[in-house]
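A single protein chain has been omitted from the complex, and every remaining protein chain is retained in its original position.
Now for chain A:
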Amino acid sequence: MDTSEKQTRLLVDLHVKYIQSLDTKKDDLEYWLTEHLRLSGVYWGLTALDLLNNVDALKKEDVVKYVVSCQHDNGGFSGHIGHDPHLLYTLYAVQILVIEDALDAVNVDKIVEYVASRQDRDTGAFTGDEWGEIDTRFSYCALSCLSLLKRLDAVNVSKAVEFIMLCKNFDGGFGNSPGAESHAAQIFCCVGALAIVNSLHLVDADLLGWWLCERQLKNGGLNGRPEKLEDVCYSWWVLSTLSILGRLHWINREKLIEFVLTAQDSEGGGIADRPGDMADVFHTLFGLTGLSLLEYPDLKPVDPVYCLPKHVVQRIGLAERYHHKEFQ
């Protein structure tokens, strides 16, 4: 912490430049080792740019063309051209296309077919791909994706909810599968999924709210589980859930803003997992979405359920599926 300069403002221009530069770093080995995350990277970058009022910093035509090239015959999308389709990337693709208002560029029926085929009809769970990994992350991916496509009718929603509820724990949180420990990112997936299908009444908001607000540490940052280190990405996973539950004001706004701002790279742009570390586009987005939920100036509001700019969710006519509570 001491080695990094204390930042007191959001470095908007630097972050825009940083995101624009990501696809030029081809002489870094890292660029090639993360190829399987390319489509996710586009979603993280594009959403961040939109929140920064700079969605045009990436050329729409190029973005859409790239996303289209990641779709497979079975309807699913892969992390990069030629890689295998997976539910994770299918959601990222749909999110990007919704931001760009370009769903007509792909075969939506095929996407719906792919997502629906991932549901286990007996348990209601979703598998990430044909190899069968089950995780509540995939429940979120499926429900969010179908909701954005207005095709929730394609799956058994009550079964999906049943499975998510099997993953609920003694602390009011949720794990990745029945029996698994609560984890903030997993909790976002489960609570977000429940919000999408109007089932928030199943969440013990006071108990879970308590668990979530205890994630804030003395340095202002949030961790994802008790007794773990703080990380900027939990500014999203924890805050979004608190926001959905109408309890965003249960943490200290100023301290968290300070923490996220200090994790900015004041030279190269971007936000890191914690102050002094290397910035990356994943933490850049989740730092910004966190700040947006905290109503930091100069940022567009983000929807805590869909992790998309609010104006995008409004444009496609989806209702707000979370509790309102002004930051006091």
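As a working rule, contacts are C-beta pairs under 8 Å (C-beta built on N, C-alpha and C of every residue); 3 or more make two chains touch, one makes a residue touch a chain; residues count from 1.
One rule holds in what follows: contacts and distances are computed from a predicted model.
Novice: Looking only at the UniProt record of the hidden chain, which name from "Geranylgeranyl transferase type-2 subunit alpha", "Ras-related protein Rab-14", "U6 snRNA-associated Sm-like protein LSm3" or "Mitochondrial import inner membrane translocase subunit Tim23" is the right one?
Specialist: Choosing among "Geranylgeranyl transferase type-2 subunit alpha", "Ras-related protein Rab-14", "U6 snRNA-associated Sm-like protein LSm3" or "Mitochondrial import inner membrane translocase subunit Tim23", the correct UniProt name is "Geranylgeranyl transferase type-2 subunit alpha".
Novice: Considering the complete complex, identify which of A:Ala272, A:Leu288 or A:Val312 is in touch with the unshown chain.
Specialist: A:Ala272
Novice: Among A:Asp23, A:Glu113 or A:Glu133, which residue is in contact with the omitted chain in the full complex?
Specialist: A:Glu133
Novice: Just name the one of A:Gly75, A:Gly124 or A:Gly172 that touches the chain not displayed here.
Specialist: Looking across A:Gly75, A:Gly124 or A:Gly172, the contact with the absent chain belongs to A:Gly172.
Novice: In the full complex, which of A:Asp13, A:Glu61 or A:Asp84 touches the chain missing from this view?
Specialist: Once the missing chain is taken into account, the touching residue is A:Asp84.
Novice: What chain A residues would touch the chain not displayed?
Specialist: Counting only chain A, the missing chain is touched by 4, 26-29, 32-33, 35-36, 78-79, 82-84, 86, 129, 131, 133, 168-172, 176-177, 179-183, 204, 207, 209-211, 213-214, 216, 225-228, 231, 247, 249-252, 255, 265, 267, 272-274, 276-280, 282-283, 328.
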